[in-house]
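Shown here: the complex without one of its protein chains, the others still in place.
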Amino acid sequence: MNLEIFERLESEVRGYIRSFPVVFAKAQGATLTDEEGRQYIDFFAGAGTLNYGHNNPALKRRLLEYIEADGVVHGLDMATVAKKEFLETFERLILRPRGFDYKIQFPGPTGTNAVEAALKLARQLKGRPNVISFTNGFHGVSGGSLAATGNAKFRGAAGMPLANATFMPYDGYLGEGMDTTAYLERVLADRSSGVEAPAAAIVETVQGEGGVNVASFRWLRALEQLCRRHDMLLIVDDIQVGCGRAGTFFSFENAGIAPDIVTLSKSISGFGLPMSLVLMKPQYDIWAPGAHNGTFRGNNLAFVTARSALQQYWATREFEDTIRRKANIMGSCLEHIVRGYPQGRFAARGRGMIQALTAENPELAGRIAARAFEAGLVVETSGSQDQVVKLLPPLTIDEPLLRRGLEILERSAADVLGVSRTEPEKIRFINFRGVR
Amino acid sequence: MNLEIFERLESEVRGYIRSFPVVFAKAQGATLTDEEGRQYIDFFAGAGTLNYGHNNPALKRRLLEYIEADGVVHGLDMATVAKKEFLETFERLILRPRGFDYKIQFPGPTGTNAVEAALKLARQLKGRPNVISFTNGFHGVSGGSLAATGNAKFRGAAGMPLANATFMPYDGYLGEGMDTTAYLERVLADRSSGVEAPAAAIVETVQGEGGVNVASFRWLRALEQLCRRHDMLLIVDDIQVGCGRAGTFFSFENAGIAPDIVTLSKSISGFGLPMSLVLMKPQYDIWAPGAHNGTFRGNNLAFVTARSALQQYWATREFEDTIRRKANIMGSCLEHIVRGYPQGRFAARGRGMIQALTAENPELAGRIAARAFEAGLVVETSGSQDQVVKLLPPLTIDEPLLRRGLEILERSAADVLGVSRTEPEKIRFINFRGVR
Amino acid sequence: MNLEIFERLESEVRGYIRSFPVVFAKAQGATLTDEEGRQYIDFFAGAGTLNYGHNNPALKRRLLEYIEADGVVHGLDMATVAKKEFLETFERLILRPRGFDYKIQFPGPTGTNAVEAALKLARQLKGRPNVISFTNGFHGVSGGSLAATGNAKFRGAAGMPLANATFMPYDGYLGEGMDTTAYLERVLADRSSGVEAPAAAIVETVQGEGGVNVASFRWLRALEQLCRRHDMLLIVDDIQVGCGRAGTFFSFENAGIAPDIVTLSKSISGFGLPMSLVLMKPQYDIWAPGAHNGTFRGNNLAFVTARSALQQYWATREFEDTIRRKANIMGSCLEHIVRGYPQGRFAARGRGMIQALTAENPELAGRIAARAFEAGLVVETSGSQDQVVKLLPPLTIDEPLLRRGLEILERSAADVLGVSRTEPEKIRFINFRGVR
Partner (left out) sequence: MNLEIFERLESEVRGYIRSFPVVFAKAQGATLTDEEGRQYIDFFAGAGTLNYGHNNPALKRRLLEYIEADGVVHGLDMATVAKKEFLETFERLILRPRGFDYKIQFPGPTGTNAVEAALKLARQLKGRPNVISFTNGFHGVSGGSLAATGNAKFRGAAGMPLANATFMPYDGYLGEGMDTTAYLERVLADRSSGVEAPAAAIVETVQGEGGVNVASFRWLRALEQLCRRHDMLLIVDDIQVGCGRAGTFFSFENAGIAPDIVTLSKSISGFGLPMSLVLMKPQYDIWAPGAHNGTFRGNNLAFVTARSALQQYWATREFEDTIRRKANIMGSCLEHIVRGYPQGRFAARGRGMIQALTAENPELAGRIAARAFEAGLVVETSGSQDQVVKLLPPLTIDEPLLRRGLEILERSAADVLGVSRTEPEKIRFINFRGVR
C-alpha cells in the first residue's frame, strides 16, 4: 500500500493513518474497501459521524438529485430551500415530539464551532467567564473549546495557558461511593473555594474520546438541579453520542433533564458532511445579528442529507428499537469477553451503541485494535492512556455483520492474550439485560 | 417570500438573511435564483468561497461521479484515494511551479480551524504565547482566532477577555506618510515597550472583512524582514484572498515574500464545500501525531472538487490573465463612479477581483447595497462601520455579466444619491492602469 | 468617639474601623488604649503581626538607638549594617539550628510581595504557569497572589478573571474520611483531568483568614511527597502562622517537611513594621539580578527590630515552651465553651496560639466578637462566612491577661446565647491534652 505521498507531504499531525495504514477507496454501509479491494468492517464510523453508515442509499439519492438540479451548495446564512426544509423537518420530527422549543443556530459546520458558540452564549448571558467542565471531557480543539477539553496532548499544543474553565470530577471519577456533584456543590456554595462562579457546566452524557465513561441518569439530574441552584446554564455536548448513538435521538432523553443549550454535529448530516447545530432555549437567544459567523455555516448539501436522515430514521420509534437490540448484542459480547478472558482483566461499559472494552494494562487495548485491523475490523482506542477499545459501529449495521465484527474483536483479544478463543458460538445466544 | 420558519426557529444570530431576505433555491455560475424564480447576479460569491462560481460544471461532474461510485465521503485523517489525488495535484500544480516545499495540514474544514492550527504551531515553535495581529484583521471567531480578530462585535460576543494577541497598525492605518512597520520595529526592538516578544505575525495581504484594505507589496516585504529580525514566523492568512482572488493563486506571489505558514480555505474546495489547509515550511512541522484534530478534517467530497478546480484553472497561467482583465474592468468602473459622483465622496480600492467602493458617510454603503439587491445584484458591505461596498464576483464570471453587475452598482449609487446616472456607456472604454 | 474624618475622607474600603469603632492612641504588650483612655485586651495582634506584643520594650530600645544614631532607614537593596546583622542573626538562630540552608530574598515589605516573588520563582523554575492553591487559602490581594486566594470578596474586586491557579480541597474539606491529597494525586496523574501540570503547590499549614483550618502533619507530608512525584515545588506560606504562632518558629517544623520555598512576613520584624522574606532552597535561586524589585524591600528599621526579636525570643527553646503552655490554656477554655454551651453548637480548633471557636450559625461569631469588644476584648472573625471567632493573642501575653481575655470571650458567648455563664472558675483547672 503506497502511503509515500502522505508521508512526504502531509504534516506529522496526521493520526489515524498511522493506525490504519491503507488507502481507502470506497465505502458502503458498515464496510470500507481499500485501494487493493480488501474489505473492513467499520466499528469506528467516523468517530460517530456515520451513524447511518457510509453512502446511505436513501440519503445519497437525495444528495445526487439536489446537486444535479443545481441546488444552492454554499449559502453562508442566507435562506435557502434546503435549509428551510431541514428546519421544518427538524422541528416536526425531533423538537415537537420531544416537547422542546429550542431555537436553532448554525454556528459553522464542525463540532468545535458549536461548542465555541455555546460557551460564548452562556458567558454573555451570565456575564461570567468561567465554565465548569469535567475530567476526561472532550469538546474540540479550537481555543474556546480546548480550554474545556481535558486531554493534555491537545491542551499542550495550544502553546499558551488556557483559561476560564474549571475541571470537576465526572461521574465515578472519585470511586463508587462518592457523588461528585456533592463536591461541585460544595465548592460552588463556598464563597472561599477559589472556584469562580461559573456561567455554565458543559457535559457529555457519555464521554467518547475520554474513554467511554458513562454518566448515570441520576448524576445528570443532580447536575441539572445544581445548575438551577447556582444560576448556571446546563450545556449538553451531544456531538458524539447524540443522533441516536446512545439509544435515543438526544442522549439525555431518558435522563429526564432539559439542557439549556445542546450542541449537535457529527451524525447530524447523516452522510458524513460537515454540519453542526446549537440548540438553545428561546429565552437565551440573546445573540446580536452576525455576532458569531463562519463561512460554511450554510452547508446546504448537509442540510439535504440531514433532512433525509431524519425522515428515514426518526419518523417513528422503530429505529430506537433496532438500536436497543444491537446494543444488547454488543453488551453481551463484551461481557462474554470480560468473563471469558479473566487474564485480560477487562471491563465493559457503554450506553446504546457506544460501548467499550477496557483493559487494566493500557497497552493491551492498542494491541487488540491493531490485531483487529489485521483481521479486517476498524476499531479505535480512546481514553487518557488509550486504554479503551471503543466500539462505534454504524447504528444501521446489520446484525450478522455486527456479530462478525464482535467475533473479530474477541479473536483479537484472544490472540493478543495468547489464549485460544473460548466458545465463540456462545456469543449469539447469551441473554441480555436490556439496554446498558 | 415566506421567511416565517427562519424567524421563528433560527437564532437571532442570523445575519445575511436580513440583508437578502429571499429564499434562494438554485445557483449556477454567477447567478442565484430564488424560490420565485427571480435571478440575481452574485457579487458576493459566498464571501470569497465561490471563486469558480456556483455548481461549476466540471467540478460538479466529478463530484457526482465520486458519490455515485460510493467513494469515501468522511475519512477523518485516514488515507483515501481522493485525498491522495488532491495532494498529488496540489503539489504538482501549485507548490512545485511556485518553488514552495510546504507541508500540508488538514486542520478541520473551516478557515478558523486553519488559523487555530497555525497559531498553535507558531506558539509551540517559539515557546511564546503572543502573536502580532493587525487593526481590522479578521481571522475567524473561535477562541484562538477571535483573539487575533479586530472587530469589537465579534470580540464582545466572547464574554471573556481575549489574550495573547497584540494589535498593530496595518499598512496605511496611520496615514500616507507613516510606514507602520517602523512602529512595529520600534516596539519589538525596545525591551521596555511592554509588547511581549511575539511568536508570529498573522496578516491578510488584503483585508476582506476589514473593509478591503490593501497592503502594499513593499509593506509586506518590510513585514517579512522584520519577522526575520525578531525571530518571528510570518503567517499569511490567505483564506479570503487566496485561490486567485487577488490575481495569483497565493495572494502574496507578486510581493516576493515566502511566508512560514499559510492558511487556505473558502475557495480551496472550489465548490463551496467546507475545506481548509495549513501550509508550513517543512522545518516547522513539529506537530505531534494527532495533537490537533477535528471530525471533518477529511471532507473527501471537497478533496474531489478541489483537485478538479486545480486541474481546470491552475494548470496554465491563462486563468490569471482573465482575472487581470476582469479586475481592470472592475477598477475602471469604480474609478468612474468615484469621479462621476463627487457628491458621494467615494473612493475605490482593491487588488485583483476583490475591490471596493468606500463612502465617507458610512450609511451610504448600506443603502447602495440594499438598492442593488432590489435591482438584482447581491453585494455585501464590510469594514468597521460597514462603510465599504465589497465586490467579490466569481473569478469565472463572464464579462457581460460582470459589466451588468457593475452597471447595477453604479445605478444604485446614483439612485441613492438622487442624481441621474452619468454616461454609463463610458464604462466599457476607459483605459486601465493595469492590475490594481 | 469622633470618627468623622475617617468617614468623610477615607475610602469605603476601610474595614476593621467598622468592627472596632474607636480611635486607638497607645499600645503596650497585649493592651490597646483608645483616645479616651479605655483599655482593650488584644486577641487580634495585628492579624498575627504582633506576636511579641505592641511596643515590645527590648525591640523598642534598639529601634530608638538606631534612629537616634542616624542609621540608614531606607536602603532599597543596598547593603547596610542593619541588614547584614539581621542576615547573620537569622542564619545563626533560625536557619542553622533547624538544618536549613535557604537563601533569602527581600521581596518588598508585605506578605503579598513575598507570595508574588515565590510564585514567580516557581513558574520560572518549572516553565509552567499553573500553581495549585487550596480552598479557603489566603495569600494576599495583589494580582498574582489574588489568583491563589480563595475568597470571592477579594477575587471579585479584581474586575477581571484571575488565571493560572487551580484550587484543590484543603485537608478536611471533603469530610473526615477523605484524604484530599488522593484527589489531587488523581488529577495530576491523569493526563486527561484538564488540570494543567502545576509548577508548585502553595499552602498554609493553618489557614488563618480562611477560618483557622488546620492541616494535619500527615496531610502535609502527603502533600510534600506528591509534590516530589509530580515535579512541583512546595511553597509554604508561613506569613500568618510562622514566627512562633503555631508553636515553633516555622509552622511546619514538627510536620517533618522541607518546603522548597517559604514566605514570611507579619511578625518577622517583631514590631509591626513592614517586612517580608522569601526563603528558597539554594538550587532554586535562579533569579536574575533585579528581576523582582520594590522600593521598600530594604526597610532597615524592620531589620533592626527583627534581629532584636530573634535574639530575644529564639536563642533558646524556652519561648516555645511558653507558647505551648498558653496554647493549652486557650484550647482548654475553648473546649470548656464548646461543652458548656451546647446550645451554641460550637466547635474549637487551632494549633499553637492560633485558635478558633466556630459556630454553626454564622451570625453568632460576629455577635460574640462585637459583644467582646464592648467588654474590652479585641478579637476578629474569619472564615468564608465570618463564622469563626479567631484568637490570636500576642505570644508574649502574660497568663493572667490571657485568662482574662478568655473569660471575656466566654461571657460574651453566654450573653449572646442569653444564658448565664457556667462555672467560670473551672477554666483555670482543666487538664489539657498538649499542644493542639
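Some points to look at:
First chain written, first letter: the chains are A, B and C, and each begins at residue 1.
The criterion applied here is as follows: a residue touches a chain if its C-beta (ideal position, glycine included) is under 8 Å from a C-beta of that chain, and two chains touch if they have at least 3 such contacts.
Please read all numbers here as calculations on a predicted model, not as lab measurements.
Within the full complex, the residue among C:Leu93, C:Leu146 or C:Leu223 touching the omitted chain is C:Leu146. From the options C:Ser11, C:Thr316 or C:Ser420, the residue with contact to the unseen chain in the full assembly is C:Ser11.
Contact with the chain not shown here comes from a single listed residue; of B:Ala197, B:Ala375, B:Leu401 or B:Leu417, that residue is B:Ala197. Contact with the omitted chain, checked across C:Gly46, C:Pro362 or C:Gly376, is made by C:Gly46. In the full complex, the hidden chain is touched by subunit C at residues 3, 5-6, 9-18, 20-28, 32, 35, 46-47, 49-50, 54-55, 60, 63-64, 67-81, 83-84, 87-88, 91, 103-113, 116-117, 119-124, 127-129, 140-147, 153-154, 156-161, 163-164, 199, 239, 265-266, 271-274, 278, 280, 285-296, 299, 301.
Where subunit A meets the missing chain, the touching residues are 160-161. Hidden from this view is one chain, which touches subunit B at 129-130, 133-137, 148-153, 155, 161-167, 169, 173-174, 178, 183, 186-187, 190-197, 210-211, 383-385.
Simple rule for what comes next: only the chains that are shown with their structure count from here on.
Look at where the CA atoms of subunit A average out and do the same for subunit B: the two points lie 32 Å apart.
Chain geometry summary: the mean Cα position of subunit A and that of subunit C are 50 Å apart. In terms of their C-alpha centroids, the spacing between subunit B and subunit C amounts to 59 Å.
Of all residues in subunit A, those touching 2 or more other chains are 129, 153, 161, 163-164, listed in ascending order.
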